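I have a structure I would like to understand better, so I am pasting it below and will then ask my questions one at a time.
All protein chains but one are shown in place.
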Amino acid sequence: MRTYVLGLIANRLGSSALTLLIVSFAVFFATAMLPGDTATILLGQAATPEAVAGLRAAMHLDEPAFLRFARWLVGLLHGDLGTSYVNNVPVADLIGTRFVNTMRLAGITTFFAVPLSLALGITAAMFRGSVYDRVVTVLTIGIISVPEFMIATSAVLLFSVYLKWLPALSFASDATSFAQVLKIYAMPVITLTFVVSAQMIRMTRAAVIDTINTPYVEAAILKGASRWRAVLLHALPNAVGPIANAIALSLSYLVGGVIIVETIFNYPGIAKLMVDGVSTRDLPLIQSCAIIFCVGYLTLITFADIVAILANPRVR
Amino acid sequence: MTTSTALSRRPSYRFSWVGMIGLSIILFWALVALLAPHIVPYPVGEIIDEDYFGPMSGKLLLGSDYLGRDMLSRIIMGARYTVGISLAAVCLACFSGAALGMAAAVIGGWFDTVLSRLLDALNSIPSKLSGLVIAAAVGSSLGVLVVMLAVIYTPGAYRFARSLAVNVNTMDYITVARTRGEGISYIVFSEILPNIIGPLLADFGIRFVFIVLLLSGLSFLGLGVQPPYADWGALVHENIGGLPFGAPAVIVPSLAIASLTISVNLLIDNLPKKIRDRSA
Amino acid sequence: MENLVEIRNLKVEATTDAGRRLEIIKGIDLDIAPGEIVALIGESGSGKTTIALTIMGYARPGCRISGGSITVAGKNMVALGERQRAQVRGLEVSYVPQSAAAAFNPSKRIIDQVVEVTRIHRLMPLAQAREKAISLFRALSLPDPEGIGYRYPHQVSGGQLQRLAAAMALIADPKLVIFDEPTTALDVTTQIEVLRAFKAVMKKSGSAGVYVSHDLAVVAQIADRIVVLRGGEVQEVGNTADILSNARHPYTRELLSAFEPKARGASVVAVAESRPLLQVSGLIAGYGPTQADGLPLVRAVQEASLSLERGRNLGIIGESGCGKSTLARSIAGILPASAGKLTLDGRELARSARQRSREQLRELQIVFQHADTSLNPAKSIEEILGRPLKFYHGMKGKARDARIDELLDMVRLPKSLRSRTPAELSGGQKQRVNFARALAAEPKLIVCDEITSALDTVVAAAVIDLLKEMQRELALSYIFISHDLSVVEAICDEIVVMYNGRKVEEITPARSKVPQHPYSQLLFSSVPKLDPGWLDSLERDPELVKTYVHG
Partner (left out) sequence: MNDKITNWTASDDAMVENAIRRGATRRELLTMLLAGGAALSAGGLVLGRATNAVAATPKSGGNLRAAGWSSSTADTLDPAKASLSTDYVRCCALYNRLTFLDQGGTVQMELAESIKSGDAKVWTVKLRSGVTFHDGKSLSSNDVVFSLKRHLDPAVGSKVNAIAKQITDVKALDPLTVEITLANPNADLPTILAMHHFMIVADGTTDFSKGIGTGAFKMETFEPGVKSIFSKNPNYFKAGGPHVDSFEFFAITDDNARINALLSGDIHLAASIKPRSMKLVESQPGFALSQTTSGNYTDLNIRLDLAPGDKADFVMGMKHLINRQQIQKSVLRGLAEIANDQPVPPASIYHNAELKPKAFDPEKAKFHFQKSGLLGQSIPMITSEAPTSAVEMATIVQQSGAEIGMNFDVQRVPSDGYWSNYWLKAPVHFGNINPRPTPDILFSLLYASNAPWNESQYKSEKFDKMLVEARGLLDEAKRKEIYGQMQVMISEEAGTVIPVFISNVDAISANLKGLEANPLGGMMGYAFAEYVWLDA
């Protein structure tokens, strides 16, 4: 059995590796399609032909793109993300702190969003059809249909400009004490929780409802179990698979999807880094970011799958 | 039970009032979108108001935007783009996603594996960023926008449809169809699709919301509909400066978006049910 | 002494998706004395399960107890609030579900679920509860009583699960245990073990029981009193003996008559040439990765050889896991055989359906056990029947409509069903449609895989009659796969007994009904008889049981 599970997991990891490769190629071709090259863009208004030529030469941009990509890929296998075209800093250094920031933001958001979503989703499922349920369902839709920047800006206006409770910007570096971390992260976390939770709530609700109408839950109730016991101890464990999957998908958004939040709260994360990369055609940077997003996504999905596998004794 | 078969069975439908409301709002916006050019009070690009972020008034029913253009006209025209683009994109995404997903489930084997990996890869790149890259590469005309949004949301639809189809695929009636010698397309569209259409529609609804949002998200990144026109998301964004004054220029389009997305989902959650009433 | 359970004028109503209320239990009176075992018998939809559940104050979603009273040990379950009801459930009244396989939570260890009642009602410390559970396992003659509880539901066989479910119900020494078709899903040989176990523990515990079933023979073995139900109304009540010997109510007689052995009239279709219609030789089929020798890892069918002449019927009998369904599937080409030769009407058949010609596919049809999974729930009956007509015979419009009516008529279904979906049909009706679809292809051979085992006895009997009739009219041949001997005897000219993937014996009822092979004997002897004394009097060679019964 144990080996079987390990087999399954190995299988997942294998396919993830394949996906990674596909992504790196896709990203390469996408970026290769981008018009304009780094040198021209760096020089901006000052892009006189000779200046461009000079800079290109200085940046080894005159080599064929595929060669550069291949070199980068090989480097990647040795754990080297390459060097940024734009400022000759190792991409790893550029990403380093920002990656940590992104992870921290994602982590804190998860810490609040997931329990909240689960609670709402499960209760909504338990009292299916009730007023409470309807309110929750409509609200979730309502909330996801408000543009992200709208939520963020409103939050800032309310909490920072008028109430002056929280800072309008969140500088990861200022976080010294725990209290401060809360203060600094409050705003982006609130925004992201709004953005991310809705889908998790919906899926949780659906998954739990599926398992509530099963004979074994009925059996539990006929054993005299309370509704709560029946749902939490009998329905929920069997809904873990789909719920984990939904959560993973939603959380993957927190890795690369938070560009708007990063912009509005001036939070230095990788999403913004990649946007910079795109606008400066800094291929190594773009590719590295893309790979990171992909890895993040795959890790979450794979993790979800593994959870599902472990939660289900039949395949265990 | 044969007793009840005697009495006539004209198929009757049950349609909850919630669904009704949803439908009517959608129809309203659809109508607005269709008639837009004929009902706009002012040209979309024309600057009428000296002031900006003007309040609601008899002259400008929904006030003016950051340039002093008539908000009502802009929202009416915006309906065209938001409704049009999102609908087109979501249809494209859900259709291709579902088709591929079901095919993958039915055919299985390497076809399934490769396709799943490929779309996983596509899915793993954050939507806004891929949007940014695509738009930077091929510009952002309407066509490109629709295709882009569709491409971005196909993997999700695929994942979902596939997971549903896999379960249906194990049913005996699929085996029966196979042993009858039916082809893939028949099995996919005639045997599987009718059984998962419900969940697919629900997925369609939520995906529609996401696309409307991504559209506004893209406007934040400076992509989207060409001026002087703008989709609702873009309207919210370009007028967000009016938020502190509660200017209708920012409130109204937000409400428009909410009303549309919510009603789409209300409708889909409460689609008219054909009454299958078996006595006993 | 006053009764443990007193049901007075019980009414239960269900809400249809049209929002219309309709009464599914129409005023029932029922008494159960302490220690008495009462059987509720009737076909599906007769409301027997619904009634049983109301005793626990429980109604399935969409249903509600709309009238009457149910007094259990002095408490009126109808009047009680949800909390107080929960106090009764599991403690005073407990429930053994129809399919233990479904009723056990797949993600939790069995022992935890068995002792859960004691946790819920805080009866005893965990350790003590576990010991009690283990002693019950022993009483229910389960193998490895100490260890079995620590497995997961999917790791034990159906028969064992059924007994574990009983243990779960008995752990709190309830005054009343409700058995809901507890043995329907089991093989006959296993069924005996389970029934015996139940009977023993019930006697020991002295608690009363409600035994819900559609199988008179089984009920006869265990019940003191029988209540015959139909359409939510009591048809007849009486002591087991009386009911069996002199039933007054016509419906009861109908039930009984389903048990009279119907001999297969010698095949009416005079077949001039005796060229075999289907020949199977040395067929090997199974699952799992292919091994070096080109054969699958798990071989469900080993070296099976059959021959069937036109107009005659072949029965394949055996218990779950004996490979009979696998055999059927590989004949149909659904699961391509990995070795062996198939010829249909002289022409060789490709092993995989994919390689077979449309004509060959048409000539050999298969009908599955579960009508509700083999009919597409999203399609109307006419679509379901119309497809093969169009697919094989290119029929369209009027012609097709006419043919669909014909088919419905053939299988004795009213035309008015055309526009309905399977969900709106009863089990029997579904199975008829399922069969009609096969007929639509105008096949030479129909493989019937357990097509009656999901049906009530009466309905099943009717379907069998239909099959015979069709055969007379259309010169069909059947391969009839079942675990139910009586059904097979009723229709087949030859009977193949399968065990563990191998064909152990071939019997021709016309000539001799006495099986030679020990397993066949065991199998034949295990079929319950209407005689109440049958179970107790039945002698079985323990050696045989050890070798062949794995329930």
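Labels A, B and C are assigned to the chains in the order they are written; within every chain, residues are numbered from 1.
The rule we apply is simple: a residue touches a chain if its C-beta (ideal position, glycine included) is under 8 Å from a C-beta of that chain, and two chains touch if they have at least 3 such contacts.
Source: prediction; values computed, not measured.
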Which displayed chains the hidden chain touches across the whole complex: A, B
Listed residues A:160, A:226 or A:302, member touching the removed chain: A:160
Candidates A:55, A:146 or A:271 - the one touching the absent chain: A:55
For chain B, residues in touch with the removed chain: 43, 45-47, 50, 52-53, 66-68, 132, 135-136, 139-140, 222-223, 226-228, 240-245
Missing-partner contacts on chain A, residue numbers: 34-37, 39-48, 50-51, 53-55, 57-58, 84, 86-87, 89, 94, 97-98, 149, 153, 156-157, 160-161, 164, 167-169, 171, 263-266, 268, 272-273, 276-282, 285
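One rule holds in what follows: only the chains that are shown with their structure count from here on.
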Which of B-C and A-B has more C-beta contact pairs: A-B
Per Cα centroids, the chain farthest from chain C: A
Approximate Å spacing (C-alpha centroids) for the pair chain B, chain C: 46
In chain A, residues with contacts to at least two other chains: none
For the chain C and chain A complex, residues of the former touching the latter: 53, 56, 58, 60-61, 82, 86-91, 94-95, 97, 99, 102-108, 116-117, 120-121, 152, 154, 168
Residue ranges of chain B touching chain A (in the complex, touch as defined): 113, 116-118, 120-130, 132-134, 136-138, 156, 206, 209-210, 212-213, 216-217, 220-221, 233, 236-237, 240, 243-244, 250, 254, 257-258, 260-262, 265-266, 269
Chain C-facing residues of chain B, complex: 1-2, 5-6, 9, 11-12, 14, 171-173, 175-176, 178-182, 191, 194-195, 197, 273, 275-280
